[in-house]
Structures are given as structure tokens and as C-alpha cells.
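Provided herewith is a single structure, encoded as C-alpha cells, for subsequent inquiry.
Then we have chain A:
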Amino acid sequence: MRAQLIARRILLSTAAVLVGACNRGAEDTARPTVALVVKTLNNQFFIDMEAGAQAAADSLGLELIVQAPEREIDVERQMQIVENLIQRDVKVLMLVPNGSKEIVPAVVKANTAKIPVVVVDSRVDGATLKAAGGTVATFIGSDNEDGGRMAGAYLIERLAGSAKVAVLEGVPGHETADARLRGFRKALIGSAGMQIVASQPANMERDQAFNVTQNILQAHPDITALFACNDVMALGALEAIAAAGKGGAISIVGFDAQDDARKAITEKRMAATIAQNPREMGRLAVITSYRIIKGESVPAEQPVAISLVR
Partner candidate 1 sequence: MRGIVAGREAGTALGLIVLCAGLWIATPYFATAANLTNVAEQSAIVGVIAIGMTFVILTGGIDLSVGSLVALVGVVIGSALQRGVPVIAAIALGLLAGIVTGALNGLMITRGPLPPFIATLGMMSVARGVALMLSDGRPISGFPQGLRALATSDVFGIPAPVVLMLALYLLAYLLLTRTVFGRYMYAIGGNEEATALAGVNVGLWKSVVYAISGLSAGVCAVLLVARLNSAQPIAGIGYELDAIAAVVIGGTSLLGGSGSVIGTLIGALIMSVLRNGLNLLGVSSYLQQVAIGVVIIAAVLIDMALRRRVQRSSL
Partner candidate 2 sequence: MTTPGMFTLRMRGIRKSFPGVLALAGVDLDVRRGEVHVLLGENGAGKSTLMKILSGAVARDAGTIEIDGRASALASPREARDAGIAIIHQELALVPEMTVAENIFLGRAPTRFGLLDQPRMVREATTFLSRLGANIDPGQRVAALSIAQRQLVEIARALSLNARILIMDEPTSALTDRESQRLFATISGLTAQGTAIVYISHRLDEIFAIGDRITVLRDGRNVATQEVRSADRRDLIRLMANRDVDEVVTPIPRRHGAARLRVEGLCHGRTLHDVSFSVHSGEIVGFAGLLGAGRTEIARAIFGLEPFDQGRILVDERPLAIRSPRDAIAAGIGFVTEDRKREGLVLSRSVRDNIALPILERLARLGIVRRAEEQTTAESSVRELNIRTPSVGQLAQNLSGGNQQKIVLAKWLATGARILFLDEPTRGIDVGSKAEIYLLINELAAAGVAIVLMSSDLPEVLALSDRVLVMREGRVAGEFTRAEANAERVMACAVGV
């Protein structure tokens, strides 16, 4: 122990400069540390969530670490981040899983380390979690299926129950986008005039959405409606539609209510989007974490309201 102290002192003098630059998570604070791991920080949605979480953490006196993989689809990297933060001994782990089943081993590891897990926005697959013997403290999020249904109902109303519809799907197998898609399809079942002529994945990315939409327009120049499982894709589709000279002729509905999408709606270039309120999710997640630290019990489900923006 003593030897280690001496060694640390020697190393300290040599490496202090190097470390000083990145030693941001100052360890000397007595404030409890909580972590929020999101899908990626390249998406306005999660940046908003981070902002909501940070504001709540500041007011409650919590130290907040926010981390994310570079790519939204990288479950393995997200799992590594969770493993690393478990070593960091955080009090509560807030998690937006990149894969509803794949992340289960990471949740189990947190359970083993006695770190409560707050799941945000996207669900962890219940059956897989149960089979692995894992538990989560609570789920905070919107009902994505409900949001999809809301988007479908709006398009039916707007186009008087008759339209050729194109759909931009998310990453196949990802719960959030799948739920939105499910809801949207269910909404359209009742109206025979609403016909989905094309449904293609664009992996939640803007440039892919642009290309996929261009291709869809080649095959189906007569579509009058487009639903994208997030705003990022909706905005990509918007560009492709404008480039094809069909701006205004196709009603575009997105999801997430990002700033850019809201702006497009005000300018009448986009029809609507579904607001999920990620800021509120972040805020609620941190407040829930605080209550868990205090030893209070929290409800297993905490819905965050969803609304149509048009």
C-alpha cells in the first residue's frame, strides 16, 4: 500500500501534465455519480435528452456522465461502455438500449454489481431479460406504437382516406422503430383506400433516406404520402422529394419532433411529426435515479406523453 503511494507520487509528477488535460471527471466531489448511456450523440433527440438530464442533475446535485457509441447500431460498443461505467461505480445506470435483446448481458452485469438500471425510450426485451435473470428498476418512455398509430390516423384524415403511401423503416430489429412501424400499419388497416406501395429500411440515417426515397420515387412516382420512422429520415426524404420536383405533392410525416422538422412543418414542407419530448425523458430519468438513491420505490412504468405536431 505504502509502495503504491510512493509510486503514485512519482508517476504523478511525470504524468500530471498529460493527465491534467483529460481529467475532467474530478473524483474529489462527494456528489453521487449517475450515468446516462444513449444510443448515439449524433442525433438531436439524444442531445435533447442529455440536456434535460443535465438540467435535472444540476438542480438535484448529482454528477452526471453521458456516454454513447459512435454509431447508433453498435450494440457491442454500447455494451463496452456499460461495462466500463460499472467499473466506475456509478450509483444508477440510465440506459437507452441499442439492441433490446443484445443489451441484456450488460444489464445482468449491472445487476450483479448492484447498480440499478433505469431504461429510457427503448425497451429491453422482457422475455430475454427474464430468461437471463436480469431486472430493471423502471422504464421511462413514450409508447412508440401509439405514436405510429397517431401518425397513421393523421394521414388518413389529411388525405381523406385515400393515398399511395411510402414508408421509411428504421434499423431492422430495433424495438423503437419497429413499434412505430407496427402502430402506423395498424392505423391503416381500417381504411382500404390507404395503400402502402413501398416500405424500405433507411437505417434512421438522413443520407440513406435520401437515396431510398429517390429509388422509391422511380418505382412509384404517384405516391402522395410518406411516413418515416424518425425525423432524420423524414428530412432526407424531404430533400429527395424536393429534388424530384414533387415538393408539396407528398405529405410527409416524421417522428421525434426535432427542431429542423418543426421548422419544415411551419414552412409547410412537411405535414407533421410526432413529439416524444426527449428532454422530459432525460429529466424524469435523472429524477427517478435520485429517488432510487434516496431509497424510495419507483413505479415500473413511467409514460411520457406523446403529441402530434402539425
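On how the list was made: all candidates are chains of the complex that A comes from, given by their letters.
Criterion: a contact is a pair of C-beta atoms (placed from the backbone, for glycine too) under 8 Å apart; a residue touches a chain by one contact, two chains touch by 3 or more; residues count from 1.
All values derive from a computational prediction rather than experimental measurement.
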item	value
Touching chain, any copy counted, for chain A within the complex - options 1 or 2	1
Chain A residues within the candidate 1 interface of the complex	8, 11-12, 15-16, 18-19, 22-25, 27, 33, 41, 65-71, 73-76, 79-81, 83-89, 99, 101-102, 104-105, 128, 131-132, 171-173, 201
